[in-house]
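Here the structure is laid out as structure tokens; the discussion comes afterwards.
Left out: one protein chain. Kept in place: all the others.
And then subunit A:
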């Protein structure tokens, strides 16, 4: 439907609905996904459409139902496990790190785990320290997992299908702050490769490399920079593990400058890793040191002005890049 606006929430919902229609083995389970309609109304009315066998409400039992998802995947199902928010995911970290991520390798290739875990993530709704985590780097640290970050409506709509087709465990980070955001969806879906980063805007002067909520911020900043005569390329990492190094390298080799943006706090972040890879592969292509704009190294505070100050904002990206390119 070209030209029609759609919310990020509706994109996710359509993706789930389509997956349930496409494959009888697919079911969704998680806290409040059924009768409540999803904590963020993502799965609203799906219970009525697909019934309680396919839309399973679970108790508050993250370790239990993530573990059960792993077991169901081993048993031939294709579960979508919704961890209501990333903030509760550590309760299931043992299941994710010790079972989902290890079983295939540890069993010598015998048991793969075709599981998709979705979690709503990020900063921006004044939920204070315990409900505002950006833990992508934490999960991206674990070999055996594929970590996806849904930074656009297109990915919200089309990433789930390839994730379900993946024979291995996939964790999808969605962003609560973007749920109501309306955008146009590309009229025809190109097939999404969940092994590839994506250049969201081509440019020649600098590569803004980001993911998640950083993508639209970077695009907004790029528009403003264009007005100032700076042609920025925006690279959406999308896949935080295994990282698509080639797309990063190709972009930096072209623009000779890299500016990394993410909400997660700076130390030991995804951008730490991207920066290191750029040093390893593109050192002689660089005209300037790699720079980063990341989350502040604090527990995220409740008041709006402090919350905003905790994560990168488009204006900061613009200022920093102008400074980097000596346009200031």
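Here, contacts are C-beta pairs under 8 Å (C-beta built on N, C-alpha and C of every residue); 3 or more make two chains touch, one makes a residue touch a chain; residues count from 1.
We take it that contacts and distances are computed from a predicted model.
Its record in UniProt calls the unshown chain "Pyruvate dehydrogenase E1 component subunit alpha", which is the match among "(2Fe-2S)-binding protein", "Pyruvate dehydrogenase E1 component subunit alpha", "ABC transporter permease" or "UmuC domain-containing protein". Within the complete assembly, A:71 is the residue of A:71, A:162 or A:301 that touches the hidden chain. Considering the full assembly, A:27 is the residue among A:27, A:40, A:158 or A:173 that touches the omitted chain. Within the whole complex, the absent chain has one touching residue among A:22, A:106 or A:202, and that is A:106.
Considering the full assembly, A:146 is the residue among A:13, A:118, A:133 or A:146 that touches the omitted chain. Seen across the whole complex, the unshown chain contacts subunit A at 27, 53, 58-59, 61, 63-77, 79, 94-95, 98-99, 103-112, 143-144, 146, 167-168, 242.
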